[in-house]
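A short write-up of the structure that comes next.
Only a single protein chain was left out; the remaining protein chains are all shown in position.
For reference, chains read A, B and C in written order, and residue numbers begin at 1 within each chain.
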Amino acid sequence: MKRIAVLTSGGDTPVMNAAIYSVVRTAASKGMTVFGIIRGYAGLIHGELTELLPQQVEYIVNKGGTIIKSARALEMLTEEGQKKAVKTLEDFGIEGLIVIGGDGSFKGARALTHLGVPAVGIPGTIDNDIAYTDYTLGFDTAVSTAAREIDRIRTSMLSHDRICVVEVMGRHCGDVALHVGVASEADYILVPEVKFDLDKVCEDILERKKNHREVSIIVLSEGAGDSEEIATAIKARTGLDIKSNILGYTQRGGEPTVFDRILAMRTGVRAVELLDEGQGGRVVGIRNNKIIDEDIDKALSRKKKFDTELYNDYLNMMNF
Amino acid sequence: MKRIAVLTSGGDTPVMNAAIYSVVRTAASKGMTVFGIIRGYAGLIHGELTELLPQQVEYIVNKGGTIIKSARALEMLTEEGQKKAVKTLEDFGIEGLIVIGGDGSFKGARALTHLGVPAVGIPGTIDNDIAYTDYTLGFDTAVSTAAREIDRIRTSMLSHDRICVVEVMGRHCGDVALHVGVASEADYILVPEVKFDLDKVCEDILERKKNHREVSIIVLSEGAGDSEEIATAIKARTGLDIKSNILGYTQRGGEPTVFDRILAMRTGVRAVELLDEGQGGRVVGIRNNKIIDEDIDKALSRKKKFDTELYNDYLNMMNF
Amino acid sequence: MKRIAVLTSGGDTPVMNAAIYSVVRTAASKGMTVFGIIRGYAGLIHGELTELLPQQVEYIVNKGGTIIKSARALEMLTEEGQKKAVKTLEDFGIEGLIVIGGDGSFKGARALTHLGVPAVGIPGTIDNDIAYTDYTLGFDTAVSTAAREIDRIRTSMLSHDRICVVEVMGRHCGDVALHVGVASEADYILVPEVKFDLDKVCEDILERKKNHREVSIIVLSEGAGDSEEIATAIKARTGLDIKSNILGYTQRGGEPTVFDRILAMRTGVRAVELLDEGQGGRVVGIRNNKIIDEDIDKALSRKKKFDTELYNDYLNMMNF
Partner (left out) sequence: MKRIAVLTSGGDTPVMNAAIYSVVRTAASKGMTVFGIIRGYAGLIHGELTELLPQQVEYIVNKGGTIIKSARALEMLTEEGQKKAVKTLEDFGIEGLIVIGGDGSFKGARALTHLGVPAVGIPGTIDNDIAYTDYTLGFDTAVSTAAREIDRIRTSMLSHDRICVVEVMGRHCGDVALHVGVASEADYILVPEVKFDLDKVCEDILERKKNHREVSIIVLSEGAGDSEEIATAIKARTGLDIKSNILGYTQRGGEPTVFDRILAMRTGVRAVELLDEGQGGRVVGIRNNKIIDEDIDKALSRKKKFDTELYNDYLNMMNF
């Protein structure tokens, strides 16, 4: 292939730029021309794109966000939208496409591949809710940001002997909450995948109080409840001083971690190599610490499993 | 004086430990014994205190929170509470007291001085709402934390061309919002001290949009409104994609800035020197970049003024 | 087992405390008593140890260093030293030992196991120079610190169009340099495992200059040369403005990353479980993203391989 394009789609992550950097550099190293499509599939459908030269992506690896912007595009779910997308690619002589986004975005890549334009997906979402890869690009950074914010919140809670319910991102997937909780010495981790009994949490908190352990951090996954409601409920049952705190868009932004930067580099290289070999309809990722690629249909049919092993390790450590 | 005590009171700040460190070391250098009172005035009233040796405060300067804990104590507003407090100090042979807290906490220091125990106040609050000092201990750190969180939030807003209302602390005083806003390139700064017209903000946002400036960060002081309500109102009037984000307890916690660490050191030294000279009923602070001390009554009678000069500098820079 | 001990040995890492935390909590959850041995094998030989209760290790996960201190102990290489170590363990009724350190430290664990005290190793070193595990505890943090420092250094080099040789840790193993280089957009990565031709680097630098790419960051592994000498040599051959910068002990210290905190937690849990099952002479680690344990003799006989795949990915991206 001589001309490829790249787009970022769906909720943004702080590692999209690092992936773009890798795609552009690797493609340039292979003599390919790369186009950046602006605002995801919307830009693809409406012909908003621009050539990306290696010097334009210099020094963006450590910058959050995405220089080609991201968006959600309902139009891409329609046959008409998809045809327009193919038309744009044909107009620009683009032979292959790399899509950085979540599994919603991957469906567009699959459709385009079926319509004759090889497309490859790179898993970009902070939620880590994609089954075929151990880690998505952005997850480590989001967890890192949230854990550091809890480090800060705890020093305040310790000053006043308070309890705090901290809500982190993750609508259907508790991975962010689980990793944040483990990394930040959370006393309780509440995720959508594991039923929890608030009465038991309250009993436990009161039991701890008897032993002069007054401060608790409860890490709550967005998908497992509302932090304010849960704080109110615990307060009602225990009579203790409970605060709640939603960690918001900071989790989506800022400087990426080294783990994420390297993952972005490696998946970017592999994605370009696949297109260079003429392979579309595939997604790249990391499994068992190795960069892998897989058929996109197979990947999308997998069911994300909760990391019971890590969760149990955590419980084994807390049972004293 | 040979025996003094220190307590932290009211909402905590990440610089209280640095002030404790300075007080304990300076006192030790003068041959004084220092007691740490646990949980503010509550601990003073109920006799909860412990000797603090220099080695116990080593390496706490960069740790948020307060090792002697903080609390609010209504009992200290009563004559009975105050007498109990004096009793505790007498029982332990303590001749002077240093109070790290806001102006509510200073009233306790004033009462104790009137009852014969010299007490000196160090201004510890993130809100910067104390009139006699240019800066309170914790303000620079809170502003710094919030500005860095907005740096993160912005990269996400830029990816999606969104507007975000970010709510920062400051119930009656807009200083946190003003400084955060200036430091983080906020497009609008809404504070309790300056009336704002939401219709005009909306018009301006729409005008900017015409010029392809789609992203706005609106920094909102807690005391000037509710971030969610304001976001909803702007959305209703403009039809644009607006998010809101409350920066919570992270502003109270974590590692202090260098500015705050040095301010804590210097005010701690001065507070101990005052007690050493037998002076109570005073507060220390920084004015015109010099460490000062002032009569507590005079200090408490001052009215905090909004920094119109900084605010106008900001406006002068935004008027293009 | 009812009574176990833990020690940290060799060069320190910022994740040793997180591993201690995990060991103490997991052991407490199983009803075991844990002793902390002070200053590594030296403390073991001379009977310097103390009981560690769960509350004593609270809130140390995010603190660099090791609360039980580390040291190098030549005495442990002698039979006499090893016997004294066994004697101490017997005196305190300690049935098993966990050693957090590099492969030098593991030899002590092996010796003790042979002498009848089951010992388990956790790989704690920033160099990532242990063959049986994909990652050692501290590596991700050291790489993260160094990459962030290079982010800072680069903004200065960009202001002046300069070249900088940045030396990172890694005496025999280029892993730190490789990962730092990839993560921080290094233009050249020099490691002990790959021969490099300084003349070719200089030619390339001059070629880049012709294309107005004036700034280069050269990441140099400690084991591949001396940064000042290399800077001088490049300057002599190119006539350009070259700086050198050694990143020092910051790489060993400070707050651990989330990746490292979680790795510490998981390996700590596994190490305690092994002792609980009466298994000694084993080391724990992570391989293919799974927590594993392995016979210590087998582990020590493995040869560390350079990550050629990552290195080649990097080269593939730079060849434009």
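Rule of thumb we're sticking to: contacts are C-beta pairs under 8 Å (C-beta built on N, C-alpha and C of every residue); 3 or more make two chains touch, one makes a residue touch a chain.
In this text, all values refer to a predicted model and were calculated from it rather than measured experimentally.
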Among the chains included here, which ones are touched by the excluded chain in the whole complex? B, C
Touch criterion as defined above, residue of B:69, B:154, B:243 or B:282 at the omitted chain: B:154
Tell me which of C:161, C:277 or C:309 is the one touching the absent chain. C:161
Chain B residues that touch the omitted chain in the full complex: 21-22, 25-26, 28-29, 54-55, 58-59, 61-62, 134, 140, 143-144, 147-148, 151, 154, 158, 179-180, 182-185, 213, 255, 257-259, 261-262, 265-266, 268-269, 273, 287-291, 309-310, 313-314, 316-320
Across the whole complex, the chain not displayed is touched by chain C residues 8, 12, 14, 16, 39, 63-66, 69-71, 145, 149, 151-161, 164, 243, 245-246, 248-250, 252-254
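Throughout what follows, only the chains that are shown with their structure count from here on.
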What's the contact topology between the chains, one of line, ring, star, complete, other? line
With centres defined as the mean of C-alpha atoms, identify the chain lying farthest from chain A. B
Copy pair chain A, chain C: interface residue numbering same or different (half cut): same
Which residue numbers or ranges of chain B touch two or more of the other chains? none
